[in-house]
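== chain A ==
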Amino acid sequence: MTASLPDPPPVRGRVLDARLHLLDRQVLDLEGQPVTTVDDLELADLQHGERREAEPPTISALISGPILTTRLFGGRTPRTRLHRIAWDQVTEIDIVLTLGVPGDALEVTWFERWLAEHVIGRIPGGRHAPD
Partner candidate 1 sequence: MSVHPFPAWARRVIATAVVAGVCLGTAGCSPAYSPSGRLAQSASDASAQTQTAALTLRLAASQQLPSPATDTALSDVTDKLGQDDSSLTSADVSGRLDAARRRILDRLRVGEDLLVHARVLVGANAGAAETEAVARRLQATAKQLSTLGQQLQASG
Partner candidate 2 sequence: MLLTELLELPVLDAGGTRLGLVVDARFAVAPDSLEASLLGLLVGRRAHAAFLGYERKSENAPALIARYLRWHERGTFLVLLQDVRSIEPDGVRLDSTYRRYSPFLP
């Protein structure tokens, strides 16, 4: 049944499906350090209602944060509690997404940094790797 459908017209560039290739993927920073996973994607120029725009909507940001609870249990998260990572900071799309900035510069890593600074880093031996 599926096989008999026509192929869509070819397009320039790589074709990927958001859920299959982007959602739930690991995000790494400039140095390959884990930053977060992709919990959601923000689509620019896509509003409810009739479609009139000539330009197709694009992905404007990777979203991370408590959105997960809504993906699990439904409902909606207030926008202010979401962490955005602008799409133009993505430098590579593979089985992981790589960013062109250090993870410490991103808002999404604040809890990790706070914990490292105030709890884990204060325990003796917490600041260097085991020898």
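Everything that follows uses one rule, which is that a contact is a pair of C-beta atoms (placed from the backbone, for glycine too) under 8 Å apart; a residue touches a chain by one contact, two chains touch by 3 or more; residues count from 1.
The candidate set was assembled so that all candidates are chains of the complex that A comes from, given by their letters.
This one's a predicted model, so the numbers in the text were calculated from it and none came from an experiment.
Any copy counted, the candidate of 1 or 2 that touches chain A in this complex is 2. Remark: chain A residues 1-3, 5-8, 10-20, 23, 40-43, 46-51, 55-59, 63, 67, 70-71, 87-88, 90-91, 93 touch candidate 2 in the complex.
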